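Every protein chain except one is present and positioned as in the full complex.
And then chain A:
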Amino acid sequence: MRSDIAGGGPRSGRRPRWIPVRPARFPVSTRVRVRTLVLTIAASAAALVTMTWSLTLGSHELSPAEVARTLVGAPAEPGHAFIVNSVRLPRALTAALVGAALAVSGAVLQALVRNPLASPDVIGVNSGAGLVVVFTLVTALPAAVVPVGAFVGATVTAFVVYALTWRSGVSGTRLVLVGIGVNAVASALTTLLIVRYPVDRVSLAVWWQAGTLHGAEWADVTVLLVGAAVLLPVVLWFTRHAAVLQFGDDAARALGVRAEQARTALLVASAGFAALAVAAAGPIGFVALISPHIARMLAGPLTGGVLLFAAGIGACMLSAADLVARHAFPIALPVGVLTAAVGAPYFLFLLARTNRAR
């Protein structure tokens, strides 16, 4: 026992599962779980492959080599630059970033309420953002308002759900039920907006409502990147708090967590990521529910690393879904239709499994 206490580094005869990172020159230290690192790299690689593949597909098919040449600035034909850089690349990047944002939003929410069924689309956060976005579309407000409106809608909805669920603590099951109700209200209000306004303004909103990456442009990519750059450090910092909050409030507070403050920050950040996704691509369902679930099954409970892994899965999943939705059917479908078709049965499976576990 004594010798074990003394041992600082990885124990001999045991494959290290965590690698400590302590650069000698900087007052920085952290540790990385080998398994999570490998999985994250694999998920990111898969996402990159899917994205590259999607760059080759379209009305004018390109070979991967042609795509690669265009990306490095030496297109084989002048037309390639427009096809790849202006049309396909923004869409591919938007797909990956939206998928990642949804996954992060869901992962944080699921850890926060300790319920695998919670996700921004299930509890109405996406609909809340969608309601505000549809309002900006039908009233023809400037496009720059859309991300802000989405953030306000998402955050307000998240807090409404949270407040309605609160009874000296938040039960995950009640949060899901309250959320489903709030989701229905937000969807109903959105429908009301759509029937109240003239058709020419509404058609865009209806198309957008299905969740689509059609027409994604560089402006969307910029908003997503800037938003993620602001929110990700916040989320990664508070992930440590979330990891301890999962022990229960008393245990977490005894470890020095200011529970309410941490919960509020996590809720806002989760809503923020959902809002980024909704502003760019409309309310796309189930990616936020499933990606964190897969991440948890493969890499364990939430840590900063698992969060990034979930983001990689989300990016890969939505890239693949968009690729299939565009090219596998006689007509191009909105990607939201496809994720719903795949995700809804999975949600029911989860629901059944959760109930059996109780």
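Here are a few things to note about the model shown:
Going forward, a residue touches a chain if its C-beta (ideal position, glycine included) is under 8 Å from a C-beta of that chain, and two chains touch if they have at least 3 such contacts; residues count from 1.
Heads up, the rule we're going with is that contacts and distances are computed from a predicted model.
Between the names "ABC transporter ATP-binding protein", "Quinol:cytochrome c oxidoreductase membrane protein", "Hotdog fold thioesterase" or "Dihydropteroate synthase", the one given in UniProt for the chain missing from this structure view is "ABC transporter ATP-binding protein".
Only one of A:Asn85, A:Ser171 or A:Gln246 touches the absent chain when the whole complex is considered: A:Gln246. Contact with the undisplayed chain is limited, among A:Ala254, A:Ala328 or A:Leu351, to A:Ala254. Against the chain not displayed here, chain A makes contact via residues 1-2, 4-5, 7-8, 17-18, 20-22, 26-31, 111, 114, 237, 240, 243-244, 246-248, 250-251, 253-258, 296-297, 300-303.
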